[in-house]
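Working notes, beginning with the structure itself.
Complex shown without one protein chain; remaining protein chains in place.
What follows is subunit A.
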Amino acid sequence: MQRIYSQNVPPSTPSINLRRIAAAIIGKESCEVTTMEYVNPEGLRLDGRRFNEMRQIVAEVGVVSKADGSAVFEMGNTKVIAAVYGPREIQNKSHQQKNDHALVLCEYSMAHFSTGDRRRQKNDRRSTELSLVIRQTMEACILTELLPHSQIDIFLQVLQADGGTRSACINAATLALADAGIPMRDLAVSCSAGYLNSTPLLDLNYVEDSAGGADVTVGILPKLDKVTLLQMDAKLPMETFETVFALASEGCRAIAERIREVLQENTKQLEYRRAA
């Protein structure tokens, strides 16, 4: 089993060739990119991580005072804020499909300032697709049958995008739902992994993500050992896929551990204060 631990990554490592990064950002057609070295001979990636290391995780719950549950989740430079409202009365009756289950709605958006070049459109196809994916993942883990005639709204906003926003959103949503006291089968957690330079890499950042290699996003319910999300945007041989998938799910477990710690610490704090 691979060892996985988060670490504080320094912003620049001596081995990085800035021109290469620039080429990777500009586009794939640049011939330098094809020969680009994402893992150097010492086994270090562009930001100084090893292949099985994720970025530093910072998580905090209860950041939006008016929401029923809220959280901020950071993975390295990716930062997402989540707010959950509900369960509450169904606002728009036409949305309602099943009367005896809670309705889960999700809205994903990226802040205009979240990427290097200012983003203009608000409801583009990417956001719509991600909203749907996150909604389906969260719906699978919420015990909707316990909350009939109600709706749960999940709002996710990406404050900083540096690869892996999909995973970060799911993790943030899980934290916010737990904070809102909504019953769930398990903590749904997600992590991505990729395959570059014949090496499986855990938790891709933006530069690695845009390199054109495979990007596998995995969402699991760790305690139940079930997969709720699996997305890949390239082709991989079966054996390679399996190692990459195993790496990603191992990453998920590490995140689940961290999320659990954060929630336990928060609950302890609230309970100590409350107890009279």
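To be clear about the criterion, a residue touches a chain if its C-beta (ideal position, glycine included) is under 8 Å from a C-beta of that chain, and two chains touch if they have at least 3 such contacts; residues count from 1.
As a working rule, contacts and distances are computed from a predicted model.
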Per UniProt, the name of the complex member that is left out, chosen from "Glycine cleavage system H protein", "S1 motif domain-containing protein", "Ribosomal protein L5 domain-containing protein" or "ER membrane protein complex subunit 1": "S1 motif domain-containing protein"
Residue of A:Ile134, A:Leu156, A:Ala180 or A:Leu201 in touch with the missing chain, whole complex considered: A:Ala180
Residue touching the undisplayed chain, where the options are A:Arg120, A:Lys235 or A:Arg273: A:Arg273
Residues of subunit A in contact with the chain not shown: 62, 68-69, 86-89, 143, 147-150, 178-186, 223-224, 263, 267, 269-271, 273-276
